[in-house]
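Structure first, then comments.
Apart from one protein chain that is not included, each protein chain of the complex appears where it belongs.
As written, the chain order gives the labels A, B and C, with residue 1 at the start of each chain.
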Amino acid sequence: MSAPKKVVLAYSGGLDTSIILKWLQTEYGCEVVTFTADLGQGEELDPARKKAELLGIKPENIFIEDVREEFVRDFVFPMFRANAVYEGLYLLGTSIARPLISKRLVEIAKETGADAVAHGATGKGNDQVRFELCAYALNPAIKVIAPWREWSLTSRTRLLEFAEQNQIPIAKDKRGEAPFSVDANLLHTSSEGKVLEDPGQMAPDYVYQRTDDPVTAPDTPEYIEVGFEKGDAVSINGEAMSPATILTKLNDYGRKHGIGRLDFVENRFVGMKSRGVYETPGGTILLEAHRGIEQITLDSGAGHLKDSIMPRYAELIYNGLWFSPEREMLQALVDKSQEHVTGTVKLMLFKGSARTVARWSDHSLYSEAHVTFEEDAGAYDQKDAQGFINLNALRLKLIAVRNARVKG
Amino acid sequence: MSAPKKVVLAYSGGLDTSIILKWLQTEYGCEVVTFTADLGQGEELDPARKKAELLGIKPENIFIEDVREEFVRDFVFPMFRANAVYEGLYLLGTSIARPLISKRLVEIAKETGADAVAHGATGKGNDQVRFELCAYALNPAIKVIAPWREWSLTSRTRLLEFAEQNQIPIAKDKRGEAPFSVDANLLHTSSEGKVLEDPGQMAPDYVYQRTDDPVTAPDTPEYIEVGFEKGDAVSINGEAMSPATILTKLNDYGRKHGIGRLDFVENRFVGMKSRGVYETPGGTILLEAHRGIEQITLDSGAGHLKDSIMPRYAELIYNGLWFSPEREMLQALVDKSQEHVTGTVKLMLFKGSARTVARWSDHSLYSEAHVTFEEDAGAYDQKDAQGFINLNALRLKLIAVRNARVKG
Amino acid sequence: MSAPKKVVLAYSGGLDTSIILKWLQTEYGCEVVTFTADLGQGEELDPARKKAELLGIKPENIFIEDVREEFVRDFVFPMFRANAVYEGLYLLGTSIARPLISKRLVEIAKETGADAVAHGATGKGNDQVRFELCAYALNPAIKVIAPWREWSLTSRTRLLEFAEQNQIPIAKDKRGEAPFSVDANLLHTSSEGKVLEDPGQMAPDYVYQRTDDPVTAPDTPEYIEVGFEKGDAVSINGEAMSPATILTKLNDYGRKHGIGRLDFVENRFVGMKSRGVYETPGGTILLEAHRGIEQITLDSGAGHLKDSIMPRYAELIYNGLWFSPEREMLQALVDKSQEHVTGTVKLMLFKGSARTVARWSDHSLYSEAHVTFEEDAGAYDQKDAQGFINLNALRLKLIAVRNARVKG
Partner (left out) sequence: MSAPKKVVLAYSGGLDTSIILKWLQTEYGCEVVTFTADLGQGEELDPARKKAELLGIKPENIFIEDVREEFVRDFVFPMFRANAVYEGLYLLGTSIARPLISKRLVEIAKETGADAVAHGATGKGNDQVRFELCAYALNPAIKVIAPWREWSLTSRTRLLEFAEQNQIPIAKDKRGEAPFSVDANLLHTSSEGKVLEDPGQMAPDYVYQRTDDPVTAPDTPEYIEVGFEKGDAVSINGEAMSPATILTKLNDYGRKHGIGRLDFVENRFVGMKSRGVYETPGGTILLEAHRGIEQITLDSGAGHLKDSIMPRYAELIYNGLWFSPEREMLQALVDKSQEHVTGTVKLMLFKGSARTVARWSDHSLYSEAHVTFEEDAGAYDQKDAQGFINLNALRLKLIAVRNARVKG
């Protein structure tokens, strides 16, 4: 790979990406463009602009964007249509943000004539894979620079030295090492590393930042109604809202009731296990609600097929393969199933849980006429069950006859 | 089907199966053998013996058995090795009890020279299918009698008339109709029908019988440790216990903390949707714990494969196909994966939830040496990630090049 | 089911469906509408009109249609995009014709104000299931009449008697029983029953009607080129043709070279095994060609996903579930994959086989620059393989370390 001339950096404004910014300038002598996205991580973006300017980035090379609506509409919601969970429990909050960042990096590279993009992910994790697979899928000629895999700043001490040598301001609370590493966006906050590295030890309370403690959460359940159209949430308690607004609102509910905490050991794509603490307040409510509305609007054929491909779909997103033919094929399958996933779900929020307690829809397939314990006025002929069972049993009987014969 | 001469009836001792007993005698003039199983449903079995005697069953034709250990060891535990849930949420508490009952019915038929078995399931539900597919798989020549599909006692009034005409004692509280229908065993209690038939209406509080209300459950979390060997729970808080004892104990914990309530609309095998309320206190804890121990003892290859076949495995059990070649094939796959699923999980029980908070094992695949944010002494070479990403990206790049080319 | 008033009958003009026609008139006293489709079965349709008139059908109630183009374009081609084969070998020639017939029956019922449809499939086979599931999916209120499950004409003798009593002309060669039963359309000819009922006996030569004997087929290979666009065949040897014309032409090639014979024992949906002889001359060539073009235009992610869902897709079609949500979901997935399946395949046809020998495409993903044994000018860095292998090996190493540790 020849040296890059102009690099678009995924820039948070924090110490680490500021060091990367400087390192790119000094190591490669290249022009740096910064991209700072508001994905709902809950930090102000203005300081990022000032810091970039301070580090010598030209104003026209500073891109700061609020991408929250795009994030929820084009990434989070499509994923939730699939009820995607990785390894049974993880709602993929970090994974789903990476494709959007890569997409904007590549687009900004095109706009600004840059030949490379750079990210601050380490060489041990999944994020490097996600950033890079997405970038290469969108522009096969792009160069990707991953300083953590290249440089010699392999300890906290050296990083701080480099910062000092290069006049990068260091906030006082960044002098010491953080007790764990955090990633956040509108969907979730993840914490990992350091104090969390022994999965046999309970996570300290202070790790949880995004949700209130279920123990101190309200002592009375709260009920909300989430409305859906074609698989996407469109309203809360009857009030229509934009995608990002809905997720923000559900996050508020989730935080208040301590919903969405997960202590988890997962298999990284790069081959090792890691332990993380995830907080997905609104997403956990949304998943429960989506399942609730599917219960009455999807038939078994559609539902079971979706269930059977879900683990693979989730794995693709986890592995950074959002922009792959197979994810798009599975999305086509999932989206096809959502045409009638329209209606309303009532949920009980209480002390760490969100539970569906009722659901209704004009698109419902539930037929009280068929299922009733009362007389059903001929909707269903119980005699049919006899034939249904007999033909389903036929092969089992033939097996039993065969097995008896060959044993005999 | 020629008329049966001797029938083994799945007999609870309750009004409905007593009416069936009598009806078999009068309709077919056949000898009746009763089988009453203690599956942990929480009812005394002695009255069933007395009632059977009262209805003229010979003592040698009355079979009353405690099958709780067999139930948990040979049915519940194998199923939990697969983390089986039906349609994302249902823990299959009713489904998994049916194969055992059918098995004993068929065995007792052989012992007693009976040519038929009978059950009290209706013609609209899944249980008829489960009972009969299991029975036919174990004895293809057996006759199965399903009175609810045959007789003319299609209303409560006629049933009670038949009971009175035949001197079947009717408990006072059985005169009126129950507000919903209940099935229970050591794994769960299900409620459905009547007051639950509108899935848009919340279930009344009195439906929940097996678990305390999370709202009034203890205000302080309780922590327990569940030990596993080869995928099966073997101890609680360090104390070794038999399978049924463990599940009983977990049920106690679950009841106390209001764990395992599910309000659910599902797709029956016979083609309609139904709404049920399930309470699976111990099972819900067990599932969470099993996932917790798998997190550190299964690698991604094994775990993802298990996840991908789970929905099909669960569907087979739901549909009554326990005794089918494909369930046995999937069980072989699942069991193979559990050889190292040994270790201990610590769970927090609180107000309706069971959450894994720590887990450890001699069989752990978690490598702190690899994952650490600290220097890893060469356990992992971050440079390897470059090649890993490049080769995983190769096909995506080739696609991007192709797509750009054909667009022109 | 109340008695039907007006019935649309799938009518071939042959003896059996003529008997059904009469039986419907006499048994139900209902008006009969006939639908006779040219699906490429190779029979003239004019006699069907005359015979229907003879049996008293009003001219406006006689529907005779050439549906070959619709058949290939909307049913055969979508299925071939998936490379669908049932149980590893069967190309689903009968299964795929049923949905179209049901669709037209239901449509004609609507046009003519009929409340029922009728078909001539027996109660043992798959076709009854296919006809009826498709009809119910398109019109849930339609009545379906399956005379073979209802009437008492259960022997050849009684059928002929009924025909004679009702002045139905009987062709001389229909007096005796056919030595086996045949179904044909543009995609295939199937033969089953009677002389074929022992799967341990070779099928007699005279069973094969659609293909020449490979032994007497030309002694010299013939090469053809099939062009594809978005997964569908569009040309042969550079000449553009309509879907039905292409399949007809491929059938000619296949017949000449004895291609597409299959002697097969399959599992029917209704639970029993049956043995059939299938001849699918053009379809066998088309499947080979489609696989050939996918080899260079689909990447592994898309291809492997398609392969993994194919058996389920084929099973759905076999079981008559064309008009089901899950088939439509899978079709969406498959169709999404075919956007670049465009190009040309060269095949060798010889003595019973069609083999891809070359393929090329503007949409090709094959990169000689990457794969070459020669110097590749930096297209591929062999060093990348090291990291790729190391990270793929990591979990295997951790397993091996664990296994050694616990063995002690």
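Everything that follows uses one rule, which is that a residue touches a chain if its C-beta (ideal position, glycine included) is under 8 Å from a C-beta of that chain, and two chains touch if they have at least 3 such contacts.
Predicted, not measured: the structure shown is a model, and the values here were computed from it.
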Wait, the hidden chain, what does it touch out of the ones we have here? A, B, C
I'm checking contacts with the chain that's been left out. Which of C:16, C:315 or C:335 qualifies? C:315
Identify the residue among B:39, B:109, B:217 or B:391 that touches the chain left out of the display. B:391
Touching the hidden chain in the complete assembly: which of B:65, B:150, B:197 or B:335 does that? B:335
Among C:261, C:336 or C:363, exactly one should touch the missing chain; which is it? C:261
Suppose we count only contacts with the excluded chain; which residues of chain A make the list? 299-301, 340, 362-365, 367, 370, 380-381, 383-388, 390-392, 394-396, 398-399, 402-403, 405-406
Where the missing chain touches chain C, by residue: 83, 87-89, 122-124, 128-129, 132-133, 136-140, 146, 148-149, 154-155, 181, 193-194, 197-203, 214-215, 219-221, 261-268, 270-275, 291, 295-296, 299-300, 303-304, 307-308, 310-312, 315, 323-325, 346, 350-353, 355-360, 365-368, 370-373, 375, 380, 382-383, 385-386, 388-389, 392-393, 396-401
In the complete complex, the non-displayed chain touches which residues of chain B? 267, 270-273, 298-299, 301-302, 304-306, 309, 312, 321, 324-326, 328-330, 332-337, 391-395, 398
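Quick note on the criterion: only the chains that are shown with their structure count from here on.
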Quick check: what residues of chain C touch more than one other chain, meaning two or more? 299, 301, 391-392, 394-395, 398
